[in-house]
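Every protein chain of the complex appears in place save one, which is left out.
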Amino acid sequence: MTNLNAVDPAAVAQDAHLESADVIIGKSTIIFRRFMRNRTAVAGLLIFLGLTLFSFVGGYLTPWDKETIDPFNIAMPPSAEHYLGTSQAGIDLFAMTVEGTRISILIGLIVGLVSVLIAAVYGCTMAYFGGKVDKVMLFVLEALIMMPALLVVAVATSGGGDGLKKNLPSWLLLIIVLLVFSWMGTARLIRSLSMSLMQRDFVKAAQYMGVPPRRIVWRHLVPNIGSLLVLDITRGVTGAILAEVAFSFIGIGIKVPDVSLGVLIGGATSQVQTFPWMFWVPLTVMFLLTGSLAMMNDGLRDAFDPSSSSAGKAKKKNSVKEPAK
Amino acid sequence: MSSGTYLEPADPTSHSAAERLQVAGLYSPSDAVLSVRDLNVRFNSENGVVHAVRGVDFDLMPGKTLGIVGESGSGKSVTSLAIMGLLPPTAEIAGSVRLLGKELLGLNDKAMCAYRGNDIAMVFQDPLSSLTPVFTVGAQITEALTIHNPTMSKQAKEARAVELLAMVGIPSPKDRLKAFPHEFSGGMRQRVMIAIAIANNPRVLIADEPTTALDVTIQAQVLEVLHTAQEETGAAVVMITHDLGVVAGIADDIMVMYAGRPVETGQVDDIYYDPRMPYTMGLLGAVPRVDVAEKTSLVPIEGIPPNLIYTPTGCSFAPRCPLVTDACRDGEPELLPAGGQPGHKAACIKSDALGSDADVLEIFSAPPVPVSRFDAIPRGERATVLELRDVRKHFPLTKGALLKRRIGTVKAVDGLSFDIREGECFSIVGESGSGKTTTLLEIMEFHKDQDGEVVIGGLSNKEATTGKARSAMRRELQMVFQDPTGALDPRFTVYEVLAEPLQNAGLDKQAIRKRIMELMKLVGLQPDHVNRFPNQFSGGQRQRVGIARALAVNPKLVVLDEPVSALDVSVQAGVINLLDQLRAELGLSYLMVAHDLSVVRHISNRVAVMYLGKIVEIGEVDRVFDNPRHPYTRALLSAIPVPDPQLERTRERIILQGDLPSPLDAPKGCNFATRCPVFAALPAAKQEKCLTLEPPLESVPASAAAQTLESGRVPPADQQFACFFPDGELAEDMLVVHETAEPHAP
Partner (left out) sequence: MLRYLAKRGITYVFMIFLTTSAGYFLAVSSLKPALLEQERIPRPTPEQVANSMRLKGLDPDLSPWERYVEWLTGIVTRWDWGRSPNGAFVNAEFGDRVWISTRLFLASIILTLVIGVALGVYSAARQYKFQDRVITSYSYLAYIVPAPIAYFLVQLGAININETVGERIFFVTGISTPGMEQGWAQSLDMLAHYAVPTVAITLVGWGSYQIAQRQYLLDNVNADFVRTARAKGLTRNQAISRHALRVSFIPVAQSIAFTIPAIFAGGFFAEKIFAWPGVGSWSIDAISLQDVNAATATLAYGSVIFALGAILADFATTLVDPRVRVQ
């Protein structure tokens, strides 16, 4: 379901679970250690870092770039000269994949980070001021949720004659539109979480001590929703990458000559029977990307959640040890 | 009867524990309805195997009541769940549980179902979450009937359900069958739980802390319902509780549990009047008494219960026991006869030396009663630290979709006036919903738009418009919260927690460090623990951190919101002693809100009783508690169970009808008239007065005050109450006396 507006019920369930189970643990180092103990999560992190590195230095591994046409090799399978073969136009697929991966990762990271930032500011503002401000902001938020993002994306990226669109590369335009429609769910969650934190006794204690509100938000609220923010960043990155691929796949996201994984996959669909590598290579990269993020997200969630199954292993180990005592 | 097998790892594969015991000839034919032998329960946890129950033995005779007493983690609830077969399948259970001679352990879930809810039933602690929210109360009662009587007709089941609801005292039971649990209050839901449990006339009824989550007045009602249920069904009852007062009046036998083991068992009088195990003595001494004016320090039991992952090599209480010797650490003592009375056993090698002449205060070296320098100065001459003048907090209650209609006003706090002097502890008591917490919040809020005047250290809220004035007030007044866990930011170390108010007061780093070390010592924490996180402390220690934080800026007045209600009995005593000591040493004043009247009596100088947002009685604590004038105060006091079996059995109890009415339906005249035992007995002509006029808060007439004091010295009467007929007769049907049980002692 690649609709930005759709709130993933699984994610909501998970967040509700986190909220009730007191995510809060002693220290970030404990979380880091728990994360590093989780092999899947570390593998995810490594794959993601590897792909990022690949997307930035991969270009130096081949003499070809994403624009040069090789007239002697058109629609060729992988070979020594073209590691991943060439497209029908005779462009090196390896070079295009490197470029596409970079654009996809850029879109993912920028949208993931910035949308969580927007959500945090918006959500905390709502929770902090409450009352009328909260009501109006909530209305705006819900109205935005109601807007079918996909149509707006389509209008924004395919309209004619607008000065803005001519001056901006299509990937930047897509980032902006994705940003506008990707922060609402998180903002709503942060709002409810901050509101319940405001009711917690330790926040009240700080208020009664006369600690200024700004300090309370910074020292008590933000660190305590930190885990949620981290989880939402990884989820946001995944969502943005998926959205880019989905939109570009049906031709309303990134437009040629800009390259992205979605453009590559979408462009290859018609030849999937005849030139399968053109389709499967970028698709595999996309799977590695989203898969590694999902693995990281899973590991992070386990690391934040003290009652998670990562304790299960310790249990077995100890019960084996027990009779030996 | 006790066994030594618990020291060896259980080996369920070779012989079942029951078989082994049979071989050993430990099974004697008895007429016990429930007979538990050498019950052991182990759980797997993240850190290792927890041996939660270690060798519990008891026999429950028909129609009798066994009280199992212990603190959280003592294994009392696990024992009950093991008997019911409700532990998760991962729990490893060994031993024997015989119900009417039939072995229950080892039965699978399906076979157990024939007994559960039929011969043996259970009432759980939290009535709010124990009923399925999506089914009607009637459906949940009839389900219990259907399971064990599949042939019963629908009409018969409904008739029985109505009968059951009536038995547990739910008004208009026929209509209430169709109600959902959320439409019931906590006390009512617990009644429904009891109705479900007794639906099939069980032989054994297990009640696991059935009244812990309830107000004292409701607790008295529910205990009464349980008593009725036991009489109606003739069931034997296992009453599990941490409150020695609750079981004093109703139990025949007591089993005290500690660290998963019974450490003392016996008839109720033997346990209360002749305890032979230091832990039992400590528990009895740790509870303040609501009926005793003489002030002594409470018995603090230092330390925390042992971690049950490690098999104890000596007496598990040894690390906390003041009488510990090397011999205590050499093997766990067995449960052996003590004190000479039949059935009285204690697991202590010194039980013979601990006769009734042993002084528990001396044994546990309870601190001397601290004396504040203000105690000698008459109250009238001390400075006022807090004054409330006619403070009100009304919430509008609105209804309607688009156009909100105001359908009424909730008068959470309605015209409150009182003052607190230097060095004084002033407490507010009342049921939940009486407005006592709202009062605290109103004081803490402190802004000029409030209805009424709050004066803190000479600074009125009406004048405190500048931030400077408000921060000056914050230095006068600090707060300690009910839940020590929630009140400390889990991401802060203790150092950071304590530094926050100091930084805010503008102290430099050096001064902060010094002050924090002082504070740690002051509240009895080790100074080198400042770098720990709250979750590395026990509940009592966390509350000490909370107290230290409140004291950081040297306030004059500390507001205590139920400061010990979240703590275990033994820990509670230490915190109460600390509060008492700090008040004396630092000349602090306290404003405390508490529902536990025993604690209030112990540490307060003055007390106010609140009902529906109003003070109905206020005055010096001993005067109010020894000579309560308002019927509500009388009812509250009579509802508090006292850890004294003989007194409990003969005490006359006022059982208030129903719950606290919604503040919305507050009647025109006296708020309390709807539940008042005096009102109920008044002739109609006098009732009219209660219904139309609001009784003012008036002083006790001087003559009456003089009469109550035998010494003849006439003190200034520091007691006011709001009732027209304080000396009226009490309605018969609201009075209960249980004189049935004869004392067990010869």
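The letters A and B name the chains in turn, as written, and every chain counts its residues from 1.
Keep in mind that, in the parts below, a residue touches a chain if its C-beta (ideal position, glycine included) is under 8 Å from a C-beta of that chain, and two chains touch if they have at least 3 such contacts.
The shown structure was predicted, so the numbers you read here are calculated from the model rather than taken from an experiment.
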Q | Residue, one of A:119, A:197, A:231 or A:246, that touches the chain absent here | A | A:246
Q. For the full complex, which residue in B:53, B:144, B:214 or B:621 touches the chain that was left out?
A. B:144
Q) Of the listed residues B:129, B:172 or B:650, which contacts the missing chain in the full complex? A) B:129
Q: Touching the absent chain in the whole complex: find that residue among B:34, B:49, B:196 or B:328.
A: B:196
Q. Residue-wise, where is subunit A in contact with the chain that is not depicted?
A. 1-3, 5-10, 12-14, 16-17, 139, 142-143, 145-152, 154-156, 158-162, 165, 238, 242-243, 245-246, 249-250, 252, 262, 265, 269, 272, 283, 286-287, 290-291, 293-294, 298, 309
Q: Kindly note down the residues of subunit B that lie in touch with the hidden chain.
A: 84, 86, 88, 109-110, 113-118, 121-122, 124, 126, 129-136, 143-144, 147-148, 180, 182-183, 193, 196-197, 400-402
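Here is the rule we use: only the chains that are shown with their structure count from here on.
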Q) subunit A to subunit B: how many Å between their CA centres? A) 49
Q | Complex contacts: residues of subunit B adjacent to subunit A | A | 9, 44-49, 444, 470-471, 474-475, 477-479, 481-483, 486-491, 500-501, 504, 533, 535-536, 546, 549, 553
Q | Residue ranges of subunit A in contact with subunit B within the complex | A | 22, 24-27, 200-202, 204-206, 208-211, 219-220, 223-224, 311, 314-315, 318-319, 321-323
